[in-house]
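Structure, as structure tokens:
Only one protein chain is missing; all other protein chains are in place.
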Amino acid sequence: MYYAVTIATLVTMGLALIRAILGPSVYDRVLAVNMIGTKTVLLLSVIAFLYGRPDFLDLALAYALINFIGVLAVLEFFRNRALRRSTEPDRET
Amino acid sequence: MEILGLYYYWVFAILLMVGLYAVIAKRNLVKKLIGLTLFQSAVFLLYITMGKVDDGTAPIFSVTGSNIFSNPLPQVLILTAIVVGISTTALGLGIVVRLKEEYGTIEENEIQEIDER
Amino acid sequence: MSMLLDILSWVLLTLGGLSILIGGIGALRMPDLYTRMHAASVTDSMGAILVLVGIMLQAGLTLATIKLIAILLFLLISSPTSSNTLASAALLAGTRPFEEAHQSDDEGKE
Partner (left out) sequence: MIVIFGVFLLTLLVITAIAIVRTENLFVAVMLQGIASLFIAGNFFLLDAADVALTEAAIGAGISTVLFLSALALTSERERSKSSNKMLSFTVVAVAALVLIYATFDKPRFGDPNAPVQTHVAPWYLEKTPEYIDIPNVVTAVLGSYRGYDTLGEVLVVFTAGIGVLFLLGSGAPLGSLPQEKINEGLRHHLIPRVVGRVLIPFILLFGLYVQFHGEYGPGGGFQAGAIIAAAIILFALLEGEQRALSVIPARVLLGLVAFGPLLYLAVGIAGIVLGGNFLDYSVLSSDSVTGQQLGILLIEAGVGITVTGVLLSIFHAFAARGR
């Protein structure tokens, strides 16, 4: 049964990757990164049991805790960009 | 089975060359650094692939699980290399930021033009 | 009893896999950003609950179950927050819901 979940997760990762490559907006890509992050947590938990080494759940735990930082970094990046546009209207590009 | 095993090495070759292509063909310096990290990842994958043993498990003893273990040595090398990789990438990014401040651009050809003037 | 638990966990795992897959298809096929986000985030949480509870039933009362509960809790906290953060960032940058999606890569500029 673990195999079924693993296959579903992997296929979903593939679909999310297509979304990340197609875009069209940057937010779609961030959404895809987020999705693949959650799927990786599930994949790692399932595979830890598939291998019969449940002590490796630490990895999934690490991802569950840290994935959040990436999204916040993106938000901060957008905020900075908006600030820079509002203070320097004549910026290049 | 044979071909599936070879596939791991082929992916290494392709990934390595995709990274190399970004380094030699792209003119944007940040893009070159991203290519370099891809190149690094390919090498990491090669090492870890070579350390895998059939029916093995991670080289951490436990009461359950099999008694065949994969090779710990490549894992040690790559574990440290990942952290070293991010620090050196950061150093590269630092140089790029300084270049942007001095030249106003991070495109290699534009920097060369400014230098030749 | 253990037979019953096995069957229950299989049902949960299958449903979880299905829910994950539906989320993936939704994220690919929906017409605009917000509907895609909806498809992805709802099934994300649902799939995580189903799969992780399914594994917990298999693991029994061990350290693994405690770790799984921790993973589930953190996922349930952080994943919807990420979606919320992302949606509000997109909305602030000017992506309108319910339009045909034809924004360029760098939409929201100028």
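Miscellaneous remarks
As written, the chain order gives the labels A, B and C, with residue 1 at the start of each chain.
What we mean here is this: a residue touches a chain if its C-beta (ideal position, glycine included) is under 8 Å from a C-beta of that chain, and two chains touch if they have at least 3 such contacts.
In this text, all values refer to a predicted model and were calculated from it rather than measured experimentally.
Displayed chains that the missing chain touches over the full complex: A, B, C (touch as defined at the top).
Residue positions on chain A in contact with the hidden chain: 3, 6, 10, 13-14, 17, 20-21, 23, 26, 29-30, 32-33, 36-37, 40, 43-44, 47, 50-51, 53, 55-56, 58-59, 61-63, 65-70, 72-77, 79-81, 83-84, 87-88, 93, in rising order. Not every partner is drawn; the one left out touches chain B at residues 1-2, 4-22, 24-28, 30-31, 34-35, 37-38, 41, 44-45, 48-54, 56-62, 68-84, 86-91, 93-98, 100-101, 105-110. Contacts to the hidden chain, counted on chain C, fall at residues 74, 77-78, 81, 84-85, 88, 105-106.
What we mean here is this: only the chains that are shown with their structure count from here on.
Of all chains shown, the one whose average CA position lies nearest the global CA mean is A.
Chain centres here are Cα means. That of chain A falls 11 Å from that of chain C. Within chain A, the positions touching two or more other chains are listed as 55.
With touch defined as above, chain B holds no residue shared between interfaces to two or more other chains. Note for the complex: chain A touches chain C at residues 1-2, 4-5, 7-9, 11-16, 18-19, 23-28, 30-32, 34-35, 38-39, 41-42, 45-46, 49, 54-55, 57-58, 60-61, 64-65, 67-68, 71-72, 74-75, 78, 82, 85. Of all the residues in chain A, the ones that touch chain B in their complex are 51-53, 55-56. Interface residues of chain B facing chain A in the complex, by the touch rule stated above, are 57-58, 60, 62, 64-65.
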